[in-house]
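My structure is below; once you've seen it, I'll send some questions.
A protein chain is absent from this complex, but the other protein chains hold their places.
Up next, subunit A:
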Amino acid sequence: MAGAASPHADLASAMVLQPVAAADWLVVAPVVIPIVFGAALLMFRKETQQHMVVSIIAFALLLLADAALLWRVIEHGPIVMTMGRWLPPFGITFQADVLGAGLATVAGLVAFAAVLFSFRDIDTTGRRYGFYTFFLLMMAGVHGAFLTGDIFNLYVWFEVLLISSFGLLVLGSEHEQIDGAVKYAFLNLVATTLFLIAVGLLYGAFGTLNMADLAGKIAAAKGQAPVMTLATLFLFAFAMKAAAFPVNFWLPASYHTPRIIVSALFAGLLTKVGIYALLRVLVMLFPVERDMLAIVIAWVAAFTMVLGILGALAQSDIRRAVGFVVVSGIGVMLAGLALGSELGLTAAILYALHSMIAMTAVYMLVGLMAEAGGSVSLHSLAGLYRAHPFMAALALVLFFAVAGLPPFSGVWPKVFVVKASLDVGAWWLAFAVLLTGLLTTITLGRVFALAFWRNHAEEPATMVPGDPITWKTYAPVVLLTAAVVFIGFYPQPVLDVAHAAARTILFSSGYVNAVLPAGGGA
């Protein structure tokens, strides 16, 4: 059999021979944990009583693994592990740097809050249909995308999270959900297909898929390969994933249909995976081409944020409005990407971290508002301030944060984006960011004024006799809001992470050296 190591082959030229420290396993743990628990829950799909306990354990472990990974990456630099012992660039590399680990940690936090929230939102039927399995597998996909160092593997993780998200999207099998899911599925499949085509071209041109290896080969190509075409294809594919104008219409068309917790997760995590891929691929692999495309990205960014928020302003369904707010936030991150400076990228990453937390919390809050008021329409939702003052307080904090008003987490990235655009003289980009901030304030202010402050025209005749809203219900929202407040008042730790993350993709030599030490590799 071939597996036994034959004594006369020189294994050192093909395989990693030094033993792997147990701590290096942290780099695969955030992918393995959700897969193992997801598989276990799939086996015991009918035992819906146990799902809560098992998924709490799973998500707590996931968050722990994420946090430990981030801590280790900050302390000791990037962790690399190449699957199956093959030397990179032949084996599939997993690599955690500050960017991937930072985003993964916040994703873990958001997922943990979401699982606490889901106990209320997901009934037994939802559990039997495999909500927690899909959720766990989606988290495996999200973490895989953040942590992989191989561009084809990135495609695979995109597929994993996409297919699990289909499952989550149609969880109730209602007519409206199927309608939203079809739009979502079709446009996302177009984007992944483009991504796959681009990866195929890339492999044809350079003969490697390892990102560290690619970074060197693309830089050395000098007109030998269609790099500009490749960069544009990647930009288009990932921009579609991230819901950037003009390919963003799948998002508001589908995000208001599923269970509120599913919308919350999608809004918090999925578009950010697109942003992450844009940052990783365009900044690290195609820096020259990104410079040339910068003006295109900047206009896309400006249109995304302004048209996104105008869309939100036009909605009377709060869930749809919040969907458009998500889109407009993507514009701010793209602006940071377009600027491409250290400050711009820091702002983009910081905004991504903030937006993951804040948008998830906003969707959860909208879910609670709908439950308390019996409607998601601004025409009929009213009088929540009197009935639920604590909910109003949370709403105020979150709306301030999303609009980018001080003193909460949204303010810092916006300040940095504006400063970075003024640094390069792109006053119109700065203006677009500020205008978006103003319009977001108006949009969310309107929601607040109508849903919370307005009194009921007539006495609410039939309140929905649901479960009473207790502190347990608020706990996940409070957890995320606390993070928002913390980042707002004490941004330094998160800012350091974002800054270090920006530096890892801007100066990729550290990343490359970690995978291919000193002249090693092909």
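In this text, a contact is a pair of C-beta atoms (placed from the backbone, for glycine too) under 8 Å apart; a residue touches a chain by one contact, two chains touch by 3 or more; residues count from 1.
Assume contacts and distances are computed from a predicted model.
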Which of "Pyridoxal 5'-phosphate synthase subunit PdxT", "Na(+)/H(+) antiporter subunit B", "Acyl-CoA/acyl-ACP dehydrogenase" or "C-type cytochrome biogenesis protein CcsB" matches, in UniProt, the chain that is not displayed: "Na(+)/H(+) antiporter subunit B"
Contacting the left-out chain in the complete assembly, out of A:M52, A:A67 or A:M83: A:M83
Positions on subunit A where the hidden chain makes contact: 1-4, 16, 19-20, 22, 24-25, 28, 32, 35-36, 38-46, 81-85, 91, 94, 130, 133
